[in-house]
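Working notes, beginning with the structure itself.
Apart from one protein chain that is not included, each protein chain of the complex appears where it belongs.
Showing chain A:
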């Protein structure tokens, strides 16, 4: 493509048109002392020196490769087979921007279609979109779907849903009629049925529950599901996607929408993103689904082909009446999830889920025997659980850091009453020896 730079002739012409002598005149509104400030920068470095400097800076990062991490709470360290990066790094996928033209992008569209199909299988639901930016925005979009579909205004959300997801949901609901109300949890971190029954009213559009929840507990939704649907409300279920390889999937719980963070599916923690939001729903809600949706069809010669579908829902056609402003997806991260799931297969997902379950239970049992540590998530867990120390968590984590270990999230940050409590996570990446080392260090630290 040709580039037409702005010539000085062009500049003169433009300035003359608005009656200005030279460019500096236009900046007069900015106080003199703020114009052309002296920027105190060191001398430029050679490429060699710049590389050394950046490596030194990068060396200050605390990485999961060099440290033994038991941190979870929304971001999980899982093993990623090298095939994921290999396939995703192909420039056809890596460099493509909004590759939606069916005549040019069959590969990308097929990949998104396969991602959708795999997410449907994993969650046990019927229709997945081409992904969202992250778990929090996927939740917010699910709430919009529920408000539109039921034409009701209130949402009940469990306080045991990730606190940051709840904050994003609140932000999204500003400017809508939607009102978010929280349902508390019992001392053993389970969804509080009594509080829920008090708050369930005909105005409730949807009930949001996370399982495994923020405290690691796998919830029993049997009674909740019945109450939600008898009330004509929708059930929105969030959760660690790999947990559905062992525990009941959202589909098996009869959830209407499954949504959450897809990072555990082959995506690196990477300072918190870019990650992946998954949103999967039932056929009945298909036309409420936000974002891109890829379908499989046949071209005029009868060959299999992929294209965006149900676009009449979307903003460029429905304008202000569209169910969502989202016209995009997280295609590259969705592809990581797609390759990851395809590599594992059904039995692989089950195995990974079992390994998480075994490790977390082993760590929980081991820590339960340590004086000064009390295990608080006593029910069924997937890969994380809450423990209580007799000392502040910051102190515990500081001591762990000195030993090349990363502890858990300090719950007091989000739940002021949960003092000296933290969430430990053990995924399939932890060996028995590593967990034993962690426990023996904690024995010393917690005294």
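One rule holds for everything that comes next: a residue touches a chain if its C-beta (ideal position, glycine included) is under 8 Å from a C-beta of that chain, and two chains touch if they have at least 3 such contacts; residues count from 1.
As a working rule, contacts and distances are computed from a predicted model.
K.L.:
Consult the UniProt record of the chain that does not appear here and report its protein name from "Glycine cleavage system H protein", "Co-chaperone protein HscB homolog", "NADH-quinone oxidoreductase subunit J" or "Amino acid ABC transporter substrate-binding protein".
P.N.:
So the chain that does not appear here would be "Glycine cleavage system H protein", according to UniProt.
K.L.:
Of the residues A:22, A:38 or A:321, I need the one that contacts the missing chain.
P.N.:
The missing chain is touched by A:321.
K.L.:
Considering the whole complex, which of A:170, A:199 or A:287 touches the chain not shown?
P.N.:
Considering the complete complex, A:287 is the one touching the chain left out.
K.L.:
Which of these, A:39, A:312 or A:433, touches the one chain of the complex that we don't see?
P.N.:
Of the listed residues, the one touching the omitted chain is A:312.
K.L.:
Of the listed residues A:151, A:283 or A:300, which contacts the missing chain in the full complex?
P.N.:
In the full complex, the listed residue that touches the missing chain is A:151.
K.L.:
Spell out, residue by residue, where the missing chain touches chain A.
P.N.:
151, 287, 312-313, 317-318, 321
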